[in-house]
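Only a single protein chain was left out; the remaining protein chains are all shown in position.
Which chain is which? They are A, B and C, in the order written, and residues in each are numbered from 1.
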Amino acid sequence: MTTEFIWPIRVYYEDTDAGGVVYYANYLKFYERARTEWLNKMNINQVELLDEDIVFVVTHAEIEYLKPAKLNNELIVKSRINKVSAASVEFEQEIILEEKGLEEKGQSILLNRANIKVACLKLNSFSPCRIPTIVKEEFQRVS
Amino acid sequence: MTTEFIWPIRVYYEDTDAGGVVYYANYLKFYERARTEWLNKMNINQVELLDEDIVFVVTHAEIEYLKPAKLNNELIVKSRINKVSAASVEFEQEIILEEKGLEEKGQSILLNRANIKVACLKLNSFSPCRIPTIVKEEFQRVS
Amino acid sequence: MTTEFIWPIRVYYEDTDAGGVVYYANYLKFYERARTEWLNKMNINQVELLDEDIVFVVTHAEIEYLKPAKLNNELIVKSRINKVSAASVEFEQEIILEEKGLEEKGQSILLNRANIKVACLKLNSFSPCRIPTIVKEEFQRVS
Partner (left out) sequence: MTTEFIWPIRVYYEDTDAGGVVYYANYLKFYERARTEWLNKMNINQVELLDEDIVFVVTHAEIEYLKPAKLNNELIVKSRINKVSAASVEFEQEIILEEKGLEEKGQSILLNRANIKVACLKLNSFSPCRIPTIVKEEFQRVS
């Protein structure tokens, strides 16, 4: 059964641009915060991994910009793991705006959607390496 | 005949992360700088367009991270226009590291590759609109 | 009696640089997030102010970098209002690392300290204007 990880994001001035909306590169920051918090929740410590010369690096990203996020919006990032391989993981992520209307139930608007492929690399050589077993098992447990 | 636009980028501390390489979202900044400089060269003024309530917005991006760019690297962004439609344009962009070796000729290493689809929108409604004719003609001239 | 506003910040890859610590400009982002959340808590809505052509803009900042924040650190931003004038406010802000030791009580380490002066401006002309009365009263209530 697939687990979905939910992470809230507030849009600040730093995230926006002169077009009045979130700058297109910054959605990738939001997605990365959500992945990191998920790893934290799984007790996978990226700092400890760095000390062991292991780093997770994005190797492929596909992003669909459906509607813009705006200043002060309260967003939700939904993350799922699609596929776990020996040396890489595929995430499917969405950014959603929960509009708090006057009516009893708010509306949920999909703003952005991404497919992110992350590889496990040796930090010094940037060559692929197997995902450490305990980490891989965690990924498989939630995918 | 396709025109290629070349734009140089220097990697600064602001672009890197604790992994020692350029942070994955920042390649999108490099690509946008190159597109903007190309527009400037074509005499397409984004600020004037904003004043007319017209904005170019990325609607789809696909990025392949082949090799990491590092602190102080001198990069080159190569941009081409693949397709011009009534209300959108498709860019193909690459980030290249020109290694300056001791030998007579340096080596050219492809670090990153992207397909970026940009739509023309009305700023107030964020609804699609036709690319202004003079702008579209410029895009067609170089594609 | 002075009120202090506390806001937690997690350090992500996006915040760090190749030196392995938070990039020096990014502390200003952390401070701004804390000020914004404080405004939100006071029911001061920056988006509504923007619609009325009013914007709060930093006019002077002094930052002391005492110790570096690192990847995955859980920080706390403490904010106080020092002075409220007709058209400006002065904030005193600190970034603190709460080390969670094995011992019963953790240690609190001051990493960064800032004095931030913010002015109220008309958005179109960027000329100073009086802080709206309701906003000013809120500032005075907590300062």
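We adopt the following convention: a residue touches a chain if its C-beta (ideal position, glycine included) is under 8 Å from a C-beta of that chain, and two chains touch if they have at least 3 such contacts.
As the structure is a computational prediction, the values presented were derived from the model and not from experiment.
Interface residues of chain B with the unshown chain, by the touch rule above, are 10, 12-14, 29, 32-33, 36-37, 40, 45-47, 50, 70-72. Although one chain is not displayed, its contacts with chain C can still be listed: residues 18-21, 24-26, 28-29, 32, 50, 55, 57-65, 67-68, 123, 126. The omitted chain makes contact with chain A at the following residues, 13-14, 16-21, 23, 25, 70-71.
By definition in this document, only the chains that are shown with their structure count from here on.
Between chain A and chain C, the superposing rotation on Cα atoms measures out at 180°, rounded to the nearest 5.
The central chain of the assembly on a C-alpha centroid basis is A. A straight line joining the Cα centres of chain A and chain C is 26 Å long. In chain A, the residues that touch at least two other chains are 29, 32, 50.
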